[in-house]
Structure formats: structure tokens, C-alpha cells
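Complex shown without one protein chain; remaining protein chains in place.
Labels for the chains are A and B, by order of writing; each one numbers its residues from 1.
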Amino acid sequence: MTDAILETRGLVKSFGALRASDGITLDLRPGEIHAVIGPNGAGKSTMIKQLSGNIAPDEGTVHFLGRDVTGLSTMARARAGLARTFQVSALAMEDTVLQNAVLGALGATSSPYRFFRPALKKAELRDRAMAALERMGLAGHAATVVSELSHGQRRQLEVAVALTLQPRAFLMDEPMAGLGGEGSQQLTGILDRLRAEAPILLIEHDMDAVFALADRISVLVYGRIIATGTVDEIRRSPEVRDAYLGDAE
Amino acid sequence: MSRERLLGAVVLLALGLVPLAAHLMGEPFTITLATRAAILALAAVGLNIALGLGGLVSLGHATFFGIGGYAMGILASHVQNYEPMFEWPFLFEGSTSMPFIWLVAVLASALVALLIGLLALRTSGVYFIMITLAFGQMFYFFSISWSAYGGEDGLSIYVRNGFPGLNTLDPIQFFGLSYAVLCIVLLGAHLLARSPFGLALGAARQSPDRVQAVGLDPKRLRLVGFVISGAITGLAGALFADLNRFVSPTMFSWQTSGEIMVFIILGGVGRLFGPVVGAAVFVMLEHWLGDMSEFWHIWLGLLLLAVVLFARGGLVGLIAGREKAHD
């Protein structure tokens, strides 16, 4: 428990009669990729929004780096080192790739309330942004406007912007969504190397990617975690087969 | 230099040269028209920061335009009437100095923008439009019922306020001053758009989720953008009042808000020179169409409708292409 980077205890969130989170307890440990899988409507999005601070839980707590962050905003959590990627790319579509990455560097390193010197000419912002782009293989596209990127490149940029925060943990909401086999494989390789830097809580539908990457898997069904374990344990678990693999695949 | 920049430079240069030519040919009315265009462009440059950069559809920028105007009117009228504004804690007789009036106009509009922004930015979308429009109307009715400063009739200031080293009553000198202010503010707006703040505010318009996820507060960015925007439009209001040597509740009216927005749309939203092109075209149309037909607003309406429905990107977009400059 003590060495967990990110940890939730008994998260409950209801929307009317629907209990979207029904006592979720899980943790993310250093160096691991912890995948959360579950059928559609299991409450994965609701869970990640409580982790990132977009919605507040009705009950339960979220701890990050040993601190209770349950009452903190998304912004405060991001500044504390919790980086998030979105299921549907949330990027400044009219801006260039570099501008998007510089935005991340700006959030991580300095105040945005500077009004005169061009953002792209600030060496500390630019270097940090370019380093992240290079790692995601986007350095050659720095001057490209995001709306002209391919879907796969946008997914990579999502991760690159998260990288500029030099985070202590990643929350990734279906980073493989909409990627073809090749793109998905490429991103799998990148995430594989990323875990050494900061652990990843990964929500993902792509089972090949999950089984290839995850150190541990939690299975979320109707707002509850019904099993947590290694890839093999989850594959063998009869409850998981019944509740999830059984009817979903 | 991109086509957009080139077009902007040409228009700005033309705006500067036409009055010079008019001055040499002894046509002061043309100079006044150009001054009007420059000041209205300034008001629109202000709105463009909220609207183009921040995506805040403010239909209440007449509020700031009017506050700037009344800052001039109130300060100058006390001097004109030899009635001190207040005697405690020190004697203050008002002011006829443009730099001081501008300072008051900018600070007062910024303060009001802060208050309106705090309320209106609790909401978004259509609510924001309606609320800014409503607060504009509030100032309009307030100025009508506040009889100490002219009420419905407004305030006439007989002598244009002074600027050190200039004879502001000479049309070409007052034009030069207004034009210089416009150029300085344009340069500021250009720097702002590329600055860290501009980058963050622009991103907050395009993807507030992303801005939050990197640890920045989109609401606070918008609020600061709205305040800067209001302050610039307030400065334009003070100049406009000095141009006419008259302020009235009309400066606060919803039509004024609409027209400031129209300048931007005619020119092109979010484009540096859009407001300049739009204001210049508007003043020319007002002058020429107004001469031809008493009902020139019909033609303006049809033109505006055509631009909105068929020429998104405004006139700058039509000429320079839809793609905006990136740098």
C-alpha cells in the first residue's frame, strides 16, 4: 500500500439510480502498467474522471504520491504530476504540433500569464516540447497543424503532450482507440518503454495490447472491480470469464 | 510574409496615407473619416482578443466602449464647468489630459470587465452572449437615467482634450495620435497572440479539457483575456468620445456592441488585421451607402448576411485564403 503512486479507496459515484462506481479500490505501483478492462458501460470513464479530478466521488478517496488529492481540481492534480490522455483526442486542432507540446511544457513549468515574448522562442519550453515530440517520433511534424495529422499521429501527440509534463503517473483512456494494427503495435512499443519512467493506468479495449503490456489487470464490471491480478491470473479466473470474457467476446 | 500579413500591411499603410493625402489636398472630412475608422478598428482589436483568441462571443463590448467614453466625458466636463469632481481627500478638478483620461478609461473598463467576466464566465455558450448583452443594456439604461452627466442627452465637451506636444484640434494631428495608438495596440495584440498567454487562451478556446489536463485553468485564462479585451475597447471609447467631443448613452447601446462585432466579422475572426479591414470597410460603406440611400442599413444587413452565410473567414479570408498564419 505504502509504495503506490496512485491509489483509490472505496470510490462510489452514482448518477441517479445508477451506481457507476461501486466501491472501487485499486492502486498503481512504480514501474508498472496497470490495465483496467471491462465491458462497455462498466464505469471505466467515470472511474478515470474521478482519478483525474473531472468529477468528484460521492464517497471514497484518491491518493497521489501519498497525498490525499480527492478534493483537488484537475489542474492541481496535473501540476502535481498526474498526466492524462483522452479517449477522443483533445488537442488544439488549429495549432501546430509544436504549439500543442509547448502548451504542455507551459503548464508544467511556468506561469501562462506572460504577454510579450513569443512562447515558441522560450528555450526552456521549446526544448522540453521538442524532447517529448522526438520521443514520440513527431519531431519532423513540429510545424504541422494538428488538423492535418493522421489519426495515429494525433494519438501519439496526445501521449507527447502528457510527456511534456514529465509526470509521475499517466492516466491513459483508450490510447489505442481507432488505431489500426500497425499503429497500435507501434504505440504498444512506446508505452512499454514509458513505464520505466512513470507507471501507467491504462484503460483499453484492445486486448492484444492489454495482454502484451499489462503487469496487472483489473476487471471492472457494473462499477465494481471483480478481479485484479497478473495477465495469467486474469485469463484463468472463472469469474472474469463468466462476467466479462464470457459475454463480451 | 504571408498574403494575410501583406494585405494587413497594405490596409494599415493605406489607412495612414489616405489622411495624409487628404491633409495635403485640404479635405479635413476625409481625415475625420479615417480617424473614425482607426478608432473603431481599435475597439474591434480589443473585442477580437476575447472573440477571436478566446472564443468568447461578447455581445456587450459597448459597455467598455461607453465606459471609456464616459471616463472622458465626466473628467472633462468637470473642468469645463469649473465644478471639482471631489474635494476630499484632495481637491480633484477633473482632467483634460488625454494620457490621464486614457489611464482612467482603461482601468475603469478593466474593472468592469473583471466584474462582468466573473459573473458571465460562470456560464458559457448562449448564456454568455445573453449575459454580456444584458449587462451592456444595464449600463445603457443607467447612463440614460443618470441625469448628473447629461442623461439621455449625453455630454458635450467643447474643446478636445490635450496631448503633450500636439495640437489635438488639428484633424491630422489627432488622426496621427489615434493611428499611433492603433499601431501600438496592434503590435501588442500580435505579441499577445504568440505569447504564452495567447497560446494558452487559444488552446482554452479549442480544447478546454486539454488546457486543464496540463494544469492550466481555462476559466482564469478567459477572465484575463476578457479584461484585456475590455480595457482596449475602453481606450477606444475614450478616443471616440474625443473625436466627436460628445458622449451619449448610444455608446452603450446594443447596436454599438453589434457593430463592433460586425467589424471583426467583415474583416475575419481571429485575424490580426481583420478588425482594421472590417472597420475601414464599414466606415466607407457608411459614408458611401449613407450618401446614396437613407436606408443603407438594409444593404449593410444583406452584406453581413452574405459574409456570414457564404464567406466565412471574412474579407481577409476571401483575399488571403482561409488558412490562418501560423508562427
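By our rule, a contact is a pair of C-beta atoms (placed from the backbone, for glycine too) under 8 Å apart; a residue touches a chain by one contact, two chains touch by 3 or more.
Simple rule for what comes next: contacts and distances are computed from a predicted model.
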item: From "1-deoxy-D-xylulose-5-phosphate synthase", "TolB-like translocation protein signal peptide", "Branched-chain amino acid ABC transporter permease" or "Ubiquinone biosynthesis protein UbiV", the hidden chain's UniProt protein name; value: "Branched-chain amino acid ABC transporter permease"
item: Displayed chains contacted by the hidden chain, counting the whole assembly; value: B
item: Omitted-chain contact residue, chosen from B:L20, B:M85, B:L107 or B:I144; value: B:I144
item: Full-complex contact with the absent chain, from B:I101, B:I265, B:V283 or B:L315; value: B:I265
item: Among B:L114, B:L304 or B:L318, the residue in touch with the chain that has been omitted; value: B:L304
item: For chain B, residues in touch with the removed chain; value: 51, 57, 59, 119-120, 122-123, 125-127, 129-131, 133-135, 137-138, 141-142, 144-148, 254, 258, 261-262, 265, 269, 295-298, 300-302, 304-305, 308-309, 312
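The definition used in the following text is that only the chains that are shown with their structure count from here on.
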item: Rounded Å distance between chain A and chain B, as computed from the means of their C-alpha atoms; value: 43
item: Touching residues on chain B, where the partner in the complex is chain A; value: 191-192, 194-200, 202-203, 206-207, 209-217, 221, 224, 324, 326-327
item: Chain A residues within the chain B interface of the complex; value: 52, 54, 73-76, 78-79, 83-84, 86, 90-96, 99-100, 102-104, 106-108, 110-120, 122, 125, 143, 145, 161-162, 164-165
